[in-house]
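Missing here: one protein chain of the complex. Every other protein chain is in place.
Read from first to last, the chains carry the letters A and B; within each, the first residue is number 1.
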Amino acid sequence: MMRGSLTYDRVLNTLAAWALAILWILPLAYAVWTAIHPAAYEARFVLTAPLTFENFQRAWAAAPFARYFLNTTLLVSLILACQFFLCTLAAYAFARFEFPGRGLLFTLVLLQLLVMPDILIVENYQTMRLLDLVDTIPAIALPYVASGFGIFLLRQTFLTVPRELDEAARVEGSSALGILWRVYIPLAKPTYLAYGLVSVSHHWNNFLWPLIVTNSEETRPVTVGLSVFSAIDSGIDWSVINAATLMTSGPLLIAFLLFQRQFVQSFMRAGIK
Amino acid sequence: MLKSTLLKAVATTALTFSTWASAQAVDLQFYFPVAVGGGAAEVIQGMTDEYMANHPDVKIDAVYSGSYQDTVAKVITASRGGNAPQLSVVLSADMYTLIDEDLVVPFDDYLTTDEEKAWLAGFYPSFMENSQTGGKTYGIPFQRSTPVLYWNKEAFKAAGLDPEVAPASWDELVEFGKKLTKKDANGNVTQWGVRIPSSGFPYWTFQGFAISNGVTLANAEGNKTSFDDPKVVEALQYFVDLSAKHGVMAPGIIEWGATPKAFFEGESAIILTTTGNLTNIKTNAPFDFGVAMLPEKEQRGAPTGGGNFYLFKGASDEQLDAAVDFVQWITAPAQSAKWTMATGYVAPRAETWETEAMKTYAAEFPQVLVARDQLEFAKAELSTYQNQRVTGFFNDALAAAITGQKTPEEALKEAQTQADAVLAEYR
Partner (left out) sequence: MRAWKLKRDWVTGWLLLLPAMVFLFAFTHIPAVNSLINSFYSTPRGKRAAKFIGLDNYERMIGDPVFWKVLGNNLWFAMGTIPASVGLALVMALWVNGRLPGRGFARMAFFTPTVLPLIAVANIWLFFYTPGFGLFDQLFGGLFGWSSTNWLGSPDTALNAVIVVTIWKEAGFFMIFYLAALQAMPVSLVEAARVEGANGWTIFWRITFPLLMPTTLFVSINAVINSFRLVDHIFILTDGGPDNASAVLLFYIYEIAFKFWETGYAATLTVALLVLLCLLAIGQFFLFDRKVHYK
């Protein structure tokens, strides 16, 4: 009786999970379908549709995607490295040091959690111009490198580190930075992983600011490249957009397919909660 | 003593060198939007390279700047940041906005010889309506378009209509539409008679109906609109009735970007969209199709649309001279013909249509001539000071009426009040 209801439960759960999984993968499935078939089959799902590689060729010819991909990778790495560095130092200060103005400064950091750089584009463009950085990858990165979210998150994690560990290291004669490096950072690994994922996902997808601040193909990220195909006076060319999307997201997807076990396990090993 | 002499010598050399260098090369930055798919950017890039190959003293950095909306945002942001391009293609309808922001310089100062002045007269007058104001020329037509009607000849045949005859009037559009609208056993529509896109910028397609009803939406000074004119209300009522009363068009807002696909899929038998789509439809339509002017009421009528070249403040005279020369070159018959055949945009000068290449092309594909012939009846695209905001009010009103939230009269009255409040300071 008990066993019977459990199996029933399991079947329902499996069905629901599968239904949701199919719904979730539909956009990708559709992208694959349109990318490998001629445009005439964008809205006709017949199994006999002829296969073609032409959409990829057209997309590849329309924009230098290899370069865009490289730019995005550089951009995301640059932002992430700077964010880790700046936010770690700041979070450490907030979590473990007493100094005048701490409350006020922390409020200012929290404020940045809300004032998204996305809405300060005009002002920030002027700053970049002043710094003579327009049309460079650092210009895309700079407004985001000091992240209120990152500081806040790391501070929360650092606060949970037992004081005794800190004291012990101090007794052994470690400097403030030494303690940070040896005690705090290793214990905060899961937070870094989680925050890293948020950051990479956000900047991988960011569109408006890169469009405004860059001019040349040497600096433009993938999203700006993809927007060539979204300019829709002549209607949306789904086959080519989707071929381009697949080409640019493909490496990440394949990496996930190959490494998904390791990926999830690294989260687990880091003990994220 | 020796040191200062040396410094002077270095300074003089540097100065000579820099003047020599500037005499050698003029650097230009040129923003261009693309609104017709991936290939157009390549064509512009290719033409720019060709120009530079023939003019080694000019270096043009052609920057693809996204959609029209992205481009005007980029141009204004860059100008406010003190980094304006010298040349850009921006919507012709944004002329008053650019003047209002004090960003552009008129072409007139750089068209000095009689020959150059005569060159200006070579553009179709209807394209110049949105390019000139206060006796000055701010825009040079380049990627210009106009909405036209495309019809599916096979669907016409199947519905018992003459496949060679397009609906010529408002009444015929409804009459044909009724014959073309097909339903399945459940009463669900499988083929709509007419599809007029209304997403994003519904004012543009709607304007074709307003103009054919004998009314212009804004004056030539760009400071007064006539949104609540009874003729505009009548046109909007007709537009709304196409789906609400006659049932020949799908209800609700109709997506612009999916319109060509809807045509190819047989979802709609008649569509109304830009000539910028001509090449796309020619390549992809799996059936024989026709192109016609918009249906008439009191007269034929259509808005123009698309982008013009503008010159920007902050550039040196040499840069602007070079920019004007480039504009003259790229709008010249050979280049213009290439551009028109690649995209479907209407070549803005009559002489282009006289070239052998265009004649051959038109002989094979006579549909391409419809847009040109319609120019005779075309009027300026809706354009005012603070253009995006004022057309924004109008778009909201159209959407409210199309989705049945307000009556056409109510919605348009409201839009007119809002527009008046904004435009009062420009009168």
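The working rule: a contact is a pair of C-beta atoms (placed from the backbone, for glycine too) under 8 Å apart; a residue touches a chain by one contact, two chains touch by 3 or more.
The shown structure was predicted, so the numbers you read here are calculated from the model rather than taken from an experiment.
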Full-complex contact with the absent chain, from B:E101, B:E116, B:E221 or B:D325: B:E101
Given B:S65, B:T205 or B:Q386, the one touching the chain that is not displayed: B:Q386
Selected residue (touches chain absent from view) among B:P56, B:G135, B:G160 or B:G187: B:G187
Contact set of chain A toward the excluded chain (per top definition): 9, 13-14, 16-18, 20-28, 30-31, 42-43, 45, 85-87, 89-90, 92-94, 97-100, 102, 105, 108-124, 127, 142-143, 145-146, 148-149, 151, 153, 156, 159-160, 176, 190, 193-194, 197-198, 201, 204-205, 207-208, 222-223, 226-227, 229-230, 236, 238, 241-242, 244-245, 248-249, 252-253, 256-257, 260, 264-265, 267-268, 270-273
Missing-partner contacts on chain B, residue numbers: 69, 73, 76-77, 97, 99-103, 186-189, 192, 198-200, 250-255, 257-258, 261-262, 265, 267, 386, 388-389, 392, 395-397, 399-400, 402-403, 405
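Criterion: only the chains that are shown with their structure count from here on.
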Length of the line joining the C-alpha centres of chain A and chain B, rounded to whole Å: 37
Chain A partner contacts - residues on chain B that touch it in the complex: 29, 33-39, 41-42, 61, 63-64, 66-67, 70, 73-74, 77-78, 80-83, 145, 256-261, 264-265, 273-274, 276-277, 279-280, 284, 286, 344
Of chain A, residues touching chain B in the complex: 39-40, 42-43, 58-59, 61-63, 121-122, 125-126, 128-129, 134, 211-212, 215-216, 224, 227-238, 240
